[in-house]
Structure formats: structure tokens, C-alpha cells
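Here the structure is laid out as C-alpha cells; the discussion comes afterwards.
Here the complex is missing one protein chain, while the rest keep their positions.
Chain nomenclature is as follows: A and B, assigned in order of appearance, with residue numbering initiated at 1 for each chain independently.
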Amino acid sequence: MSTKWLKIIFLSILLITLTSSISGCAYKGVDKRSFVVGIGVDPPKDPGNKFRVTLKIAKPIASLKSSTENEYAYLVHESESIAQTIRFLETQDDKVMDFSQTKILALSEDVLHGDLFSLMDYFVRRGDLQLVLYVLVAKPNAEDVLRVQPPLESAGENALYNYFDRTGIESPFVTTTFLFEFRRDYDTKGQSSVLPIVEANEEGDKFTVNHSIVLKNSVEPVTLTPTDTKLYNSLMREAAGYGYTIDNEGYKFTLSMDRVKMKLKIHVKDGEKPRAIVSIKAVGVISESNKLLKLKELDYYSKLSGEQFSEQVKDLFIHLQEKNVDPFGFGLKYRATRLNTKDTLDNWKEIYPELEFDVKVDMQLKSVGAME
Amino acid sequence: MSRFLYYLIFTSMMAIITTPVPRILLGQSADGAIGSMLIGTAAGILFTYITVKFFIQFPGRDLIELLQAYTSSWVRIPVTIYFALIWFVAGVITLVMTVFLLITFLTPEMSIYTITLSILVTVFFGVLLKSKSVLFTLEIVFILMIPIGVIMFLKLYSSSELDWDQVSLSIMYINQMPKYLSLVATFFTFLGCSNLIIFNRYFKEKQKVSTLSLVAIGAFGVLMLVTSYFIPIGLSGFDQIDQFIFPWTSSADAVRMKFGIVERVVFIFMFLFVTIAFVSIIIHWHVSYKLILSVYRLKSLQVKQQNFTPFLVVLVFSIIGLWLTVQLTQYELYQYTKYYYYTIPIFVAVFFFTMLAIKRGASQ
Partner (left out) sequence: MTESKKPEMPPFMKSISETLPSSFDVLHVPLTLDDAQVHLLYMKTVVDGLSLQQSIIKPFYELDDEQKFGAYIQSLPNRLDPPPPDELLIMLTSGFVLVYADSTYSILEIRKLGNTLQGPTIAETTIHGPQLSLSEDLETNVSIVRQHYHQPNLYVETQQLNDKSNMSIALLYDEKEVNVDVLRRVKEKLDNLDEPLIQSAGELAVRLTSRRFTLFPTSILTERPDRIVYNLTGGKIILLVDNSPYAIVLPVIFFDFMVSMEENYHTYLISLYNTLLGWFGLLNCLLLPSMYVAFTAYSPEVLRTELTLTMAGSRIGVPYPSFMEVIIMLFFVELLTEASVRLPRSINAAATTVGGLILGTAATEASLASNVLIMIIAIVAISTFVIPMNELGFAVRIGRLVLILLTTLFGLVGLISGSLLLIIHLTNQDSFGEPYLRIGWRSKRSEKMVNSE
């Protein structure tokens, strides 16, 4: 019995001291926080500063049914570093700024030159920022992209999220890159990271997401066209969907892919040119054609499409090789398939510019659609 | 083997995630970590085998009792105090690490005292439990955590964000010479069975160590090591993994459940491993506390039929734990933990020496 009493006395003393001293400290009600849903980084307007930061803050809606559209507040400031800017912006808000729900990090194209270390440092060092936030490149600038309010966006929803989180649209033109992924690929020797480009129109009510950009330190960013973006997404992210145009031997198809799989192999032998063997397996259907199609010739169509597809892929590889970027991770593959020596990296740097691509496409068209 | 022994071993394997072990391993990822892990695993299984084999000879008797029966007190007292210290420090490392983890990721605004106290409140009562109740608590927690653990591991391994090229890149560094620090850190993972020095009292039935159980222990250990080593590499990339202070938490944040109520897996991860850390601290301190009580019991604290020495011991534990948590910086924590791991071979030597002494005493 006395043990129990002692425990009770101990507990109550503990609790009384704690309630009196601490409960005010980290206790921040959800209504006393303002949730930052997007961060935008632009080049400064005043050349003395380094960054111009836009914060998009969601305003909680009391009743979703009675409100028709979202309300956001935007805070903009520029200064020496991102941390400083955010510290300053916090003084403009009566509530605690909560970055834990931030899902969008929009970077203006102009801040992407050179080494991104000082830019990215703040975002990965902060423990409370999600690592699964979407990093994107904004055009014409981050602030404008964050300010876009599409007419289709309903209350309690963020249109920009829907592009990337794969619960809404799943288009092969949209590249989804999370912060951790961006950082991982950016820092890995032998791989480059790819970010989607989000364009806002001048009226500020529409996004277009179909370009992407390849980034690697010490190399100028390379912008990918929508077609290349789509190819990249199909091969690396296993995205599928419409819109693969084939133009071969008089046939013009538009293919719709179900799944695309790519395997890389790198062959380096003395006396031979280094070769990358890329085998791609693609399964899809024909969704548009300029001629009447025969079901029994499906194999022939597959062959036609395969040839054309492999050429498209090869062109992309060569294009990227010329720009000395490697979003497909040939370098990583090279490093990951042979035992490490201290020359591995240097070897690769010599091999990559000379690498030849050997693309084999195994195209399987399953049907010609609903009619011949 | 009793199921409780598995729980003890598995829990200490899972608890390494809230110790500096993954960071030590990942810090040497380009420098022989894999080889060290292989050797450490073999050594760990061997250690488990010898320890369990030894205690099987004395069913229902713990080390305290055996030392009292078969050795003289100049062996008993230093050995007991040394062990108590080793176990206490193991608990403190987990405590400090857990607090750092929480303060970085869950509640950055909260005072470090508050977080530590919130852990210590439960640990205080947990340590004071009967050894038997500690085992029951362990079992309940373990079983409650299994579904969460399974979901999390499935999610981690099946996530499309996991880059297997990074993993295989890290395997390509297998040709590096194993390093001592990684080796002992791996070995530390397998030390769970040494908790038998106290808990053997409750394993009264004659037990057998079958090959199957050793395989199970080895497999679980390897799974935990592989998970704690390769998952962060696969998610955060090989080249800069040594920059992360909490490689695991930072990597678990990379996985998300698209349709889950809790979208970010990192919180499930935190829930799981903070709970395991709680239990791990309780077990370590409980062993330490029992060892201390066996050599030291203050008569002056006797009030009626109640001796208050246990409360005093645990209170001192908590106060030291709190003080260390507040004092240590992250760098110091890693530094001192390294020193602690360096001394593990000494611990093993003392442990085997004690076993030999008991065995000789018993055979006479």
C-alpha cells in the first residue's frame, strides 16, 4: 500500500510542477498556426540580396460547404539567405508559421544555375519540413506560379498537389520529383535530377505542366521538350498513358502504353567502344491511326512501332549525353555493377562521352482499339 | 527456447535504430561497413549461442544468484558493478538518442526537459516492475508492434522511391577492409541475449537451443541490419548518406502512403521505434537496477516493511539520464557512444570470464 502511496505522491508532485511550468511552452493550438502550403524561391529584384521568397499560406475554412473558393495569403520578402527571409516573414504573421504541411517548393528557373547547395541546404536541414514535398521549376517565376488560382480548384483543395501526388491526374507528361529524390539524384555521382516545369499563364488561372528540366551541378540545366519529358517519365518512372506518336513506313499511329520497363546494362571491354545496352519492354494499344488496321498484322505494327520508339529513345540519350547530363543514371548503373575501386568514378567520366547506346525495344501491341 | 528470450533478443535488435549504430554503419558505408556487418553478425550469433547454452545449464537462476553461490565476493562485486554500468549506459544512449530524435522531428519547440521527463515518467515505473512483469510488458508491446512493423517494412521495401541501384552501389563497396567500429556496432545488435543474466530466473523450464532458433535469430538480426543499412541508402542515396544525423528518420520520410490517414510513413516509424526505445530503456535499466540492488541495499532507507532503495536507485538513474540528455551535444553523444562500443570486447571478455568462473565453481 505504501508503495502505491509513494507513487501517487511522486506522480502528483511531478504533474503539478509540469502543468505549472511547461504546458504553455510547445502547446500551440492548430488554430494558432498558419500552415504554409507552398514556398517559392525567385531571384531578387534588388541585386544586393540573394533570394526572394514567397510563402503561400492557407487560410482555414470554417465550413467547406458554404465557401466556394480557396483563400490564401501570400507573403513575399527578399534578403541574403532563405532562413533570414523566412525569419523576417514570420514577423508579418500573427500566428506560428507551420512548415510541416508544405507540399510545394517552387524554384524559379533563374536560381538554378551553378551549385544549388546553399539554396537547398535550408530545406533539408529543417527537420520539420517534409521530405516528400514536390519540387518544381516555376515559369515565369515562382511567385506567379504560387499565385495561380485555377477556376476548377474547389475549396479545401490545392490544384498543384493534384498534378503530382498521383491520386488525381496521372499523365506521362508530369514528372513528380520529391525533395529527397531531387537531393539524392543531384548529389549522386552518375545521375542527374529532373524537375518538372510548371508554367503559369499571364491571367494567373492556368497551369501547364509538360516540360521538365535536368539539373546537375557544374552543368547548365537542360530543358526537355514535352516529348522527351514523356519518354523520360515512361522509362524512369514507369508512367503510362497516351501520346506516343509513331511515324513509320506510311503509318501514323498514336500509341497508348500500359506499361514500359527499361533495363540498363553497361559493357566496357578493352579495345571496344563502351556500350550501354538498353532493353525496353513496352506493352500498349493503338489508339489512333491514319489507315485502316488489320488485327492479324498486329505483330507487324508492333515491329514498326518498336523501331520508331527505339530511335526516339536513342535520340534522347544522345541529346543528353551531348549536354553531359545523366538523368537515366547510366553512371550509377556503371558504379553499381562493378566492385568499387578508387578509379571507378574517373573511369566513368571518360567513358560517358564516348558511350554508345544500343536500344532494343520489345514492343507488344495488344490490340488496335475498339475497331479495325 | 522460451518466447520471452526471442522478444529480448529481437527487441534489442530493433532498438538499434534509436541508437547511433545505423549512423556509425552508414558513416563507414564506403569504408568497409558491409564486411564488418558480416563478421559482426557471425560473432553475434556465436555469442548468443554460447550465452544461451551457458544459462541453460542453470534453469531458473540468474547471474546474481550464481555469482553468490559459486564465486567469492571479490569477483562478484566488481563484476556486478561493471555489468550494471554497461547496462545503464546502454539505456542512457537509447534515451538521449530518442530525445534528440523527437526534438528534431516531432516537437522542435518543446523543451528538452519536458521531452525527457515524458519518457522518464513511464520508464521510472517500468524499471520498478517485477522482472516478470517487465517480460509481460515486453511481450504485449512486441505483439502490438508487429502489425505496425510489418506494414512499415512492406511499405519501405515495396516503395517505388527506393532506388535499388543505390543499394547495389553500396554492395559494390564490399571489397573494403572491415572496420573495428562497425564491427563492434554490429555485434552490439546481437547482445540482447545477455539480458539473461537477470531474466534467466524466469526461464525455469529446461530449454534447448536448436539450430532453427539460431537461424531465426540470425535471420531477424540480418533483416534488421539490412533494413537499417540499405533502406536509408536506397532512399537517400549512397554518396551523401554519411551527412545525415538521423539517416533512418530522414529516409523514412521519403516514403508516403498515398491513401493513408497518416500520409507520411515517418510518423508510423517514429511511433514504432519510440515505443521500442521505451521498452529497451526499461529493460536495460531494469537489469542494471537489479544488479545494483544485489550488491547494495541501504538499511537506513528501511521504513516499516518497505525498503526505499529501489526508488532511490531508479531516481538516481533518471536524474543522471536527464542530466546527460541536457548536457550532451549530438557530437558528444556520438563520440562517447563510439568509446562505449570500443569497449564491448572487454565486456565480452569479462562476461566469458565470469561464466568460466561460475562453471568452475559449479563443477567443484
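One rule holds for everything that comes next: a residue touches a chain if its C-beta (ideal position, glycine included) is under 8 Å from a C-beta of that chain, and two chains touch if they have at least 3 such contacts.
As the structure is a prediction and not an experimental result, all values here were calculated from the model.
Checked against the full complex, the one of B:56, B:121 or B:295 touching the unshown chain is B:121. When the missing chain is restored to the complex, the residue among B:69, B:154 or B:262 that touches it is B:262.
Check A:100, A:248 or A:287 against the missing chain and you find that the one touching it is A:100. Touching the chain that is not shown, out of B:141, B:222, B:320 or B:344: B:141 (per the contact rule at the top). Across B:58, B:88 or B:278, the single residue that touches the chain missing here is B:278.
For chain A, the list of residues touching the undisplayed chain reads 1, 4, 8, 15, 18-19, 22-23, 26-31, 33, 35, 37, 58, 60-64, 98, 100-101, 103, 128, 130, 156-158, 161. Although one chain is hidden here, its contacts on chain B can still be listed: residues 3, 102, 106-107, 110, 114-115, 117-119, 121-122, 125-126, 129-130, 132-134, 136-137, 139-141, 143, 261-264, 267, 271, 274-275, 278-279.
Here is the rule we use: only the chains that are shown with their structure count from here on.
Inter-chain spacing, taken between the CA centroids of chain A and chain B, is 38 Å. In the complex of the two chains, the chain B residues touching chain A come out as 30, 104-105, 107-111, 113-114, 117, 121, 125, 160-161, 163, 165-166, 168-169, 171-176, 235-240, 250-251, 253-256, 258-259, 263-264, 303-304, 306, 308, 311. Within the complex formed with chain B, the chain A residues making contact are 2-3, 6-7, 11, 14, 18, 22, 25-26, 28, 127-128, 130-132, 165-167, 178, 180-181, 183-185, 187-189, 238, 329, 332-333, 335-340.
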